[in-house]
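Note that one protein chain of the assembly has been removed; the remaining protein chains are unaltered in position.
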Amino acid sequence: MVDFSKDPTARGFYAPDRFESTVYDCEVIGRVPSEMNGAFVRVGTEWLYPPRFADDSIFNADGFVGLFRFKSGVVDYRGRWVRTARWQNDNAAHRQLYGYYRNPFTDDPSIRRETIEKPYLRTLANTNVIAHAGKLFAMKEDGPPYELDPKTLATKGPMSFEGRYHSETFSAHPKVDPVSGEMICYGYEATGLASNDIFLYSVDRAGRVTRELRFKAPYVSMIHDIAITQRHFVFPVFAFTTSLERLRAGKIHWGWDARLPTYIGILPRDGAAGDLRWFKGPTRSIVHTFNARTEGSKVILESPVTETNPFPFFPADPGNGDSPDARHGTTIRRHVFDLDSKRDGYGEEILFERSVSGLGRIDDRYISLPYRYAYTGFADPNRPFDESRAGNLRGRVTNCYGRFDLRAGTAAAYFAGDTHTLNEPVFVPRRADSPEGDGYLIGVANNLAEMRSELVIADAQNLEAGDVARIILPFRLGPQVHGNWIPEDRLAFA
Amino acid sequence: MRKSNTERIHVGESAAPRARLTRRSFLGRAASLAGTTTVLAALPELSPFASGPARARAPIVGFHMDHPYFDPSGTAEPYYPPSGTRSGQALADVAQIHLIGQFGYC
Partner (left out) sequence: MIEFPKNARGFNQPMRFEADVYDCEVVGKIPADFAGAYVRVGPEFYFPQKFEDDGPIDGDGYINMFRFRNGIVDYKSRWVKTLRWEHDRRAHRQLYGKYRNPFTDDPSIREQTIAKPYLRTSANTHTLAHAGKLFALKEDALPYEMDPKSLATLAPWDFHGEYDSQTFSAHNKIDPLTGELLAYGYEATGLCTPDLWVYTLDRSGHVTRRWKLTMPRVSMIHDMAATRKHFIFPFGPYVTSIEWLKAGNCHWGWNPGEPSIIGVLPRDGEAQDVRWFKGKARAMVHILNAKTEGNIVTLYAAHVDGAFIPFMPYFKSVDGSPLKGTGALFRKYTIDLGSRRDTYEEEVLWETPVQDIARIDTRFMTLPNRYGFSGYNDPSKPFDERRAGNLKGRVMNSYCRFDLETRQVRSYFAGDVHSLQESCFVPRRGSTAEGDGYLIGVANNYAEMRSELVIADAQHLEDGDVARVILPFRSSGLHGLWIGDDEVDFG
């Protein structure tokens, strides 16, 4: 019997979702811009069966993809499970077989031997969903990406890139170079659990692997995201770490260790593994990056950064915890790496004092190039929030999207509503050739009082004006990690 | 403002004494009982929604990145969802003839 009653987090708006759905002609308030033809695709996490451990991470829940298909002002929605091998095993057994996030030593005995040997079989494909070379795929950094049918969202299966991709793991944040059209992707822990191997690949426009690089990092870490410039790769290595010893002890995959410095790897894009140079800096968490560029001898990276552990479900072991002096909150920071310098230090600058969400994006047509705007959500405690209808969350929920102007140092905000929390925003160019930032900012808002989710569409150049349109779904959506806008010409949608 | 909440959290049939929480105790119990979230069976009085004096470090439900999470340390700021959506309220002002006329059998 499926029983979530012992999971105290699964209540109210956050009660289990666990359903596939289709909505034809979604309810719309306002008018969907007629130029928006394509799809907003999002992936997130949903427990098919309750977690084995109450203190497991939501990142360990099954992958679930939602697709809002936009065509001539009409929006259809569909949501489907990503039917990974793991999902299929649990579905057949009618129970949860898998243990802690990325720790196969805690799996059910019936599967444990295999999952320890082949941890990539545990992947949930629940972190990002992108399109490249005419394919749609969902991925998680612990295993191969899973291909999905763009019309139906049926799961086609794990991708192998014609056998030319040799890492056991992939990344949730490949980068598509808008100039060359190639996809830069990589896998850390590439040769097995807690291995310090990183394999990097270039996959061309047609989906063919054209390049492979193999290297190691100063310590095994969560390289969740990277950055690219036209001339360099940038790899953040920061204070989460793991080891086989830790996993055998039955702990969750990552432990935070505030004693560990941050290492940023800079590698020329046309270089060899031996050209990799590590810069070293104070303890930071750089889970996501906004963008990077190379100016002369300097590589400039902008990211949402914290000085403390960003994930309470990956706690520090005793003694490894954050310093009491560490600043709390995520702020948009710039790191400058001078390749002419002989030292391994780098400069850090806080660009905006406001605390923001760790999930942020740019206009993806400017990846690796000089750019102006960063978009991210933030919690504004000064906006109205109706606690009687939405819970004691004033100031704790992402209720605004911000456009941060990195050139002018100013910010503009869009407010979602007084019972709403916002997922990651995505920028949608008005047309393929529109200037940077000319387009729409969209994202899913959860309406905690009405028990439903709403896709908001704002003018990215006029966030203060509120909605251009809002798509009203008739139910709650589960948690989302990342999403993307995919124009109609990139994929064969319905 | 602390809200009292009548929600009951089912913590299982076990009458096990409240054990100090460690990750090993989670693992030990979970390994012996397949398939379900068993951890909370070790915590007969897990009640993030109870009113009264704060207990020393009982686990609570916190809120992070726009989602609730289980905090075994009990040190995070607790999350209290609203006690009900009052979704029938929209019909409260509708005359009975229209309540059943528009919405049928409810």
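Letters are used for the chains, namely A and B, taken in the order the chains are written, and counting of residues starts over at 1 for each.
Here is the rule we use: a residue touches a chain if its C-beta (ideal position, glycine included) is under 8 Å from a C-beta of that chain, and two chains touch if they have at least 3 such contacts.
Note that this is a predicted model, so its numbers are computed, not measured.
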Option from A:Ala15, A:Val336, A:Leu351 or A:Leu491 whose C-beta touches the chain left out: A:Ala15
Positions on subunit A contacted by the hidden chain, ascending: 1-5, 12, 15-31, 48-49, 74, 91, 94, 450-452, 473-476
Interface with the unshown chain - residue positions in subunit B: 6, 83-92, 94, 96-106
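The definition used in the following text is that only the chains that are shown with their structure count from here on.
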Touch list for subunit A against partner subunit B, complex: 3, 5-9, 11-14, 49-55, 57-58, 95-97, 99, 106, 108, 250-251, 311-313, 315, 357-359, 387-393, 396-398, 421-423, 446, 448-451, 479
Subunit A-facing residues of subunit B, complex: 1, 3, 7, 9-12, 23-24, 26-27, 30-31, 34-41, 46, 48, 59, 61-73, 76-82, 85-87
